Each structure stands twice: as C-alpha cells, then as structure tokens.
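Note that one protein chain of the assembly has been removed; the remaining protein chains are unaltered in position.
Moving on to chain A:
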Amino acid sequence: MSAHIVRPYGDTTGDGMVQLSFTLPLPHDKRAEGAALQLARKMGLDPALLVHAKAMGPDFTFFVVYGSTTHLVDVDDVHVVEREYPLLSAKDANTAIKKLLRRRLVVVGACIGTDAHTVGIDAILNIKGFAGEKGLEYYREITVVNLGAQVLVPDLVARARAEKADAVLVSQVVTQKDAHVHNTTQMSAAFREAYPAGQVPILVVGGPRFEEGSEAALGVDRIFGRGTTPGEVASYLVHEMTQRKARPS
C-alpha cells in the first residue's frame, strides 16, 4: 500500500475512526435511531456506532455517531488552490505596513453617486467590522477616512489628494441601469486624470454585483464581492503596496 494513502486515526493506525454529530427532523424513537445509522452507513461509516441520541423538542433528535470510514484518502491526489496573497492577521498587517512604509497607510473610503448604502463600506471600515472581524479603523497602522454616502467624484479625488491616500475604497450597492459600472469608470478616470501616471492610489471597488475579472474594464485595481471581510481587504492592500514598492518607478 502506498505511503500516500491515509485513513483517519482514532487510536490505532488504519482504524479509520471518525466522530460525527447531526440532527434529524424526527421524533426520538427506535426508527429515528435506525435512520441515523442508515445515514452514517451511507456516509461511509461501517461499522457505525450510535453512542448518543437525545430528543430536542417533539420533532427533532440529536445524534452522536462513531464509526470506521470505508473511504481512503490519496494524498497525491490532493490539489489546493493557493490564494494569490496571504491572509494576514491585523497584527501581521500592521507589522508589514510599518516595515514597508515606516508610516501609516492611508485609506479613503466612500459611496459615490446617488448610492446611500454605506453598509458595505462601513462593514469594511468601521471598527465594528463584519463577520467577527474588526474593520480597518481597528488597524493601528491604517488611517481611515470614511467620507460616507453620496460623495461626488471630484470631492473624493480632492480628499484623496489632501489625505495623501495610498488606497481608495469605493462601495456601490445600487445597480439600477448599471449605475455601479458608470460611477466606477467615472471615478477611475477622474483619478487617472488628477494624478501623474503610476502614482494613482490603489483603487478598490466593492459591491454585490460587480463582474468578476472586470477590473481592467472598470479601471480599478481590485474588485471585492459579497461577503468580503476587512481582513481580506487589509491583506490585499499590504500585498499590493508591497508589489508597487518593488516595482521600479
């Protein structure tokens, strides 16, 4: 047997033992326990041992099952897609920025056009954050300027220049008549016009309806979609700043 075939390890090599817990929408009786064992067998546990069953209200039963899985894992056949940039903790991102810039990274954020939905930009920037992650305001080495909603593009450009922004984050939730696309292209064009070539801040746009891979068409550096967390954005900014620093200007 190849050394690259593995099975789960309980207390003996090759025993294949796993533990599993789940709930079935059945009242607790013999039939429910049989149903749990049937599920375990279909999941490849043989033999399966029902070690715990408990009624949760009149309609549900909770089970804990132990069993030996019949499946094998071929380690040679495992393929993983590496993220193009590493996901950093807030602490690591701070350290990286400090080393890279020897000053704080300046991020200017806004909702542009008529869009009044600051949910996205606030989830990324507000210290409250999103999905259990603190927003960029929480990062010691990041200065956040959140301009809020309905910011005009010229005002955004002026403020970005005044704050010497390293990155500009724009959120677009409203998508009627492709407003998000028009607003974004208008924004990126304004930045290219206002800054010397090669010195435009990192332009990041976020929203639920942007097409993946359309960065070039929109004139921005990065698009983030639904469910993006502040940590992902911070990690990306660190990655992109590192790339830019390394690039001969």
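Rule of thumb we're sticking to: a contact is a pair of C-beta atoms (placed from the backbone, for glycine too) under 8 Å apart; a residue touches a chain by one contact, two chains touch by 3 or more; residues count from 1.
The rule we apply is simple: contacts and distances are computed from a predicted model.
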{"item": "Among \"L-beta-lysine 5,6-aminomutase alpha subunit\", \"Urease accessory protein UreF\", \"Phosphate ABC transporter ATP-binding protein\" or \"Thiazole synthase\", UniProt-listed name of the chain not shown", "value": "\"L-beta-lysine 5,6-aminomutase alpha subunit\""}
{"item": "Chain not shown: contacting residue from A:103, A:128, A:182 or A:209", "value": "A:128"}
{"item": "Sole contact to the chain not displayed, among A:119, A:162, A:189 or A:217", "value": "A:119"}
{"item": "Full-complex contact with the absent chain, from A:57, A:198 or A:213", "value": "A:57"}
{"item": "Interface with the undisplayed chain - residues on chain A", "value": "21-23, 54, 56-57, 60, 62, 117-119, 122-123, 126-128, 130, 132, 134, 137-138, 140, 146, 148"}
